[in-house]
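Below you'll find the structure I mean.
Heads up, one of the protein chains got dropped from this complex, but the rest are sitting where they should.
Showing chain A:
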Amino acid sequence: MKKSGAQILVDCLREQGVDTIFGYPGGAVLPIYDALYDADIRHILTRHEQGAAHAADGYARASGRPGVCLATSGPGATNLVTGIANAYMDSVPLVAFTGQVVTSQLGKDSFQEADITGITLPITKHNYLVKDVRDLARVIREAFHIATTGRPGPVLVDIPKDVSSAVIEYEDPGPVNLPGYRPVLEPSAEQLNRAAEAIARAERPVIYAGGGVVYSGAHRELRRFAELILAPVATTLMGLGGFPGDHPLALGMLGMHGSKYANYAVCECDLLIAVGVRFDDRVTGKLESFASQARIMHIDIDPAEIGKNVRVDIPLVGDVKRVLSALIERLKAKLPGAWQEKIQTWKKEYPITYEENGRLKPQQVIREIYRVTKGQARITTEVGQHQMWAAHYYTYTRPRTFISSGGLGTMGFGLPAAIGVQVACPGETVFDIAGDGSIQMNIQELATAVNYDLPVKVAILDNGYLGMVRQWQELFYNRRYSYSELVNPDFVKLAEAYGAEGIRVEKPADVRPALEQALATSKPVLIDFIIEREENVLPFVPPGESLDRMLG
């Protein structure tokens, strides 16, 4: 059968089960867009390619299926870069397709040429420039295989215009064969036995769980594991929802903005069981004093993470779900003792709280969002103080319900991500908890939400500052608020101009009615919460300090 490159692409996407792609057209992808015109694939036209990448990312994080985005060559491709880097840092399965100038013009600084495979080399799990249409189907199958297996990550496929328009007699390339790519899924029995022994012997175990738990679908196993050995569970930002936040063993988040009890537990444990994490500096604080009394066990699918930042005593390489299941089989239930008691005392003694003073507090807004959504919403965030409040004051009980830019810390992620989440989870309530600074980085995506009737709700915690920057300036730069104060547009009018609904809230009493109003409509809604301007995120471990040196 004769097929064009573009047709091959569309057929391969269908074969991979792709139902939606997020994209933006341009010259080099015109053949692809022509094939999409009558393809059985939904295309969401974002208003910026960065929005397309983040939306595909949000779609992937919420659904567990690969997210797909598409952009033209040159500026279209470079606009994807932040989104790709974001997906890379957080191990999100993303397949990005870019158009490229025709092969004969490659390397000549042609119009809208950018060496996107070169540019994305360090921020993709792998990437391809397809110079021959006969390679296209094979490459696309490999791209999806690589993006979704092992430690997930973004893969970019760059397709010159003459490749997408070339017509060939199509031959099926057969199954993927990558001799250099064999992720290790099964842990070794020897490692498992050592680990089980160490767990059995531990008196003060703590579990430190991250995104790997969520991605491998191991939340049930983690819960059983924790309950079996009675180990409290601290999660990273990426791990929120991987363990029920309302569980008696839950410690909430650890690290720079962790709870005091999580950080104390890590400081005093004798066995730290790290599960699907990468010992980020925002988590460990000062490395020398991190879990300094403990032996460290590290369970991860990526062998390169073992020993990268900290010395690991007991490595366990494999898929988190399989490793935990295998460990559970080898372990006996533990009985509660002094350690469990101590944890509960800490939890009572150092709860995460804020001071109520009659003015509108960001923490209160998040608590109310939690209440009106009964804890069942999918939350995305931007980056800043509001992100940390969203992590602390909404309780996440299910995986894939908290979706936030962790590793890269990308302002502007939340709104387009919410769009992707809403596409993946129609009928669910999706909130972007935003800052007044961050929201302006991809505010144009309100048009996308309106265009496609995606009822995402945006809650801006509007402090008139780049609040997290201001907090650091307050604490470490003697209150010199250098360029961190914002002069903002009228967000309500802006929302209305986009065809969304806009609500402004200035008093604590108005929070709930506003949220109820927002949930009552099927339109996208933006709520501008004018909050206490100089509220700080607490507790807070100053950068480079040991985890037990918390402010607040």
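In the analysis below, a contact is a pair of C-beta atoms (placed from the backbone, for glycine too) under 8 Å apart; a residue touches a chain by one contact, two chains touch by 3 or more; residues count from 1.
Throughout what follows, contacts and distances are computed from a predicted model.
Enquirer: The complex lacks one chain in this depiction; which UniProt name from "Acetolactate synthase small subunit", "Probable septum site-determining protein MinC", "Acyl-CoA dehydrogenase" or "ABC transporter permease DevC" does that chain carry?
Expert: Going by UniProt, the chain not displayed is called "Acetolactate synthase small subunit".
Enquirer: For the chain that's not shown, point to the residue among A:Pro303, A:Gly409, A:Gly464 or A:Pro542 touching it.
Expert: Candidates A:Pro303, A:Gly409, A:Gly464 or A:Pro542; residue touching the omitted chain: A:Pro303.
Enquirer: Which one, A:Lys2, A:Lys108 or A:Arg182, makes contact with the chain that was left out?
Expert: A:Arg182
Enquirer: Taking the full complex into account, find the residue in A:Gln16, A:Thr117, A:Ser165 or A:Gln363 that is in contact with the omitted chain.
Expert: Only one listed residue reaches the unshown chain, and that is A:Thr117.
Enquirer: At which residues does chain A meet the chain that is not included here?
Expert: On the chain A side, contact with the omitted chain comes from 117-118, 121-122, 125-126, 129, 146, 178-182, 302-304, 306-308.
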